[in-house]
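Here it is, the structure, as structure tokens.
Here the complex is missing one protein chain, while the rest keep their positions.
Now for chain A:
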Amino acid sequence: MNTAGLSLDNVPEFRIPMGFFLSAPWFGMLAALLMLISPELISSRWHPSMLATVHLLTLGFGAMIMVGAMIQVLPVLSSQPVPAAATLSPWIRGGLASGTLFLALGFLFNQNSLFYIALALLAGVFMLFLGALGVALVRVKSGGDSVFSLRLAALCLLVTVLFGVLQLSTYMDLNWIGYSFERTDSHALLGLAGWGMLLIMGVSFQVIPMFHVAPAFPWWFCRGSSALLFITLVIALLASGAISKAALLMLPLIICFYGGYALYLIYQRKRKLVDYTIRFWQLSFTNLVLLCLVYLLHQLGLSIMPESAQFYLLLGFGFGLGFVVSVMLGMLQKIVPFLMFLHLQRACIHEPGAFMKLPNMRQLLPQSDSKWQYYLHISALATLYLSFFGGDLQYPLLFVAAALLLASFAWLFKTLWQANRRYIESMASITAK
């Protein structure tokens, strides 16, 4: 009989995920700063500043949050902790931070030595993380629907990293393998539509019903949509010609169906209170559905933009900032104060008096902070979208979007840092007794 699923003792210390969450906004700020200094990066996805910006966002912000969340969420979802999380975390965090910086500098200055360092650091970090995560994901016995998606997500991350490492090694005159544009496409597709998408799906299956008292995702939907997405991705990457094209048409259909269904469940929720986490979810799924639709139209020859290259940039930024980052911002507003409360509550388990005086979630992370986060993010996003249709005004608009993005990431850091300080103070007052 497996009763371990009911124990909360495997939840890691709060400073572990929080360390990741507090590091991530700095990379968002750096990416925004680069866009601010050189808005011309939007001219091409191969622009050195663009490559640097994209990796600051995906590795420095995205992966940083996702790794921290994974270490935190897995034991809660499956009672299976990521092994040695406490020992590994500082190394993973430090390696990911420095590796991302070296990679970005490498792109900016095109220096082989920088690429070498980045390659060693990032390959090492992901080996550590995926190794530990892999052990945990294999050990999980009573894995629910979420764990099913997380396993597929981890596989996608593995291949994403592999392709990234291969591409990077071609930058460094290691002539054992040729550079290939297709591999970059596969790397981006797997990272975004594989790892990012499947991870968010897995988490959403669990937290949307839990935080908002919405109807549960049926099990067949969870398993079916994740498996179908994964298989379609594999086909899109391995097949060629018409089959691969068909798979690339299937992909947005599956994602669109998931996004639409999630919006429907959110609409059916019992808790109708104004809540910025729910607004972030609605924002991200609306983005997702619309992006899938314009992509489908584009594939059918009806494009909203004359230039294909610009269209793909819009698609990428829309998916990254409009969907993935929106989800993350929304989740942080709720998960951070909740985890804090959980830890405070456990600290005063033998002190009923102290429990009554605990700050509640909205005192730990005020609603007004979440509100500002929402409006800063949504205005950055709107300006960014607008810049693609701005004609001569594209660079000035992008400049404004970058400034708003910078403010949004800075606000995130401020919010998390203040919440963390309140948490530390409350914890100190409990343990002082």
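The rule is short, and it goes like this: a residue touches a chain if its C-beta (ideal position, glycine included) is under 8 Å from a C-beta of that chain, and two chains touch if they have at least 3 such contacts; residues count from 1.
One rule holds for everything that comes next: contacts and distances are computed from a predicted model.
Only one of "Hemerythrin domain-containing protein", "Sulfurtransferase TusE", "DNA metabolism protein" or "DNA-binding protein" fits the UniProt record of the hidden chain, and that name is "Hemerythrin domain-containing protein". Remark: the omitted chain is touched by one listed residue; of A:245, A:362 or A:421 this is A:362. The chain that is not drawn here is touched, among residues A:37, A:177, A:213 or A:393, by A:213. Touching residues on chain A toward the chain that is not drawn are 1, 3, 5-8, 144, 209-211, 213, 270-274, 334, 338, 341, 345, 349, 352, 355-356, 360-363.
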